[in-house]
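Below: one structure in structure tokens.
One chain of protein is taken out of this complex; the other chains stay put.
Moving on, here comes subunit A:
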Amino acid sequence: MKILVCIKQVADLESRFQVASGQTWFNETDLAFRLNEYDEFAVEAAVQLKEQTGGDLTVISVGPARASEALKKALAMGADQAVHVLEDQQLESFQTAQVIFEQIKAQGYDLIFTGMQSSDKGSGQVGLLLGEMLKINSVSCVVAFKYDGRIEVERELEGGLRAKLKLATPALVTCQLGLNQPRYPTLPNIMKAKKKPKSEVTSPAPASRLQVVALGPPPKAGAAELIEGDLLAQVSKVVAILKEHKLA
């Protein structure tokens, strides 16, 4: 089985984001970067499938030089080889999907995993667009995954419902948080990851169909109030606030 997992390196959400006036992306200096959390579930699902069926697992990422760290993590978690499409620009979803499509269209992957969305832009589109470009089955927001010749997944719906679906390969699956328990890469595997094949390629992105006009924090709403004191005092304060706003 040929398996692909698409990942993105994103800024750690605990970073302090600063956007210079007139800019449409935050200043990346001094920020810490990590493998997109959703993609960790995708990598884990892909590694588990590889362990189950054997086969070959490739990881791909589109991003600047630093994204190599995220690829290294996926290799340490169990991917066999990595493809790094070097791209310094901030691409929109369609552009990213198109760039990945150009790299993989001739590869005939049986299963492609992506995160449901990236934690920095959150469009949730790259996986599904890629599925459409490849003209294969796609299913999003997956919280359970099984494979026994066919794919069986569960999707998380609004209102706490879960839909169970079956579909045939080739297919693309976008992974929701909680799909599995992403493993820690072991230290020996981290050291071994540097010996795994990793190719760097460039691929011109198509023109963007969107224009980002501005980026910034939302206007400040009312300030949060910290409730302090012992437990009883805190509870009394919360009850008073709820009553004041006619919520209790």
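We adopt the following convention: contacts are C-beta pairs under 8 Å (C-beta built on N, C-alpha and C of every residue); 3 or more make two chains touch, one makes a residue touch a chain; residues count from 1.
In the analysis below, contacts and distances are computed from a predicted model.
Novice: UniProt names the one chain left off this complex as which of "3-sulfinopropanoyl-CoA desulfinase", "Probable alginate O-acetylase AlgI", "3-oxoacid CoA-transferase subunit A" or "Xanthine dehydrogenase YagT iron-sulfur-binding subunit"?
Specialist: Going by its UniProt entry, the chain not pictured is "3-sulfinopropanoyl-CoA desulfinase".
Novice: Out of A:A106, A:L161 or A:L187, point to the residue that touches the absent chain in the complete complex.
Specialist: Checking the options A:A106, A:L161 or A:L187, the one contacting the hidden chain is A:L187.
Novice: Using the touch definition up top, pick the residue from A:S15, A:S68 or A:Q90 that touches the left-out chain.
Specialist: A:S68
Novice: In the whole complex, not just what's shown, which of A:R34, A:K50 or A:R155 touches the removed chain?
Specialist: Counting the whole complex, the residue in contact with the absent chain is A:R34.
Novice: Tell me where the left-out chain touches subunit A, residue by residue.
Specialist: Residue positions of subunit A that touch the missing chain: 34, 68-69, 72-73, 76, 184-194, 226, 228.
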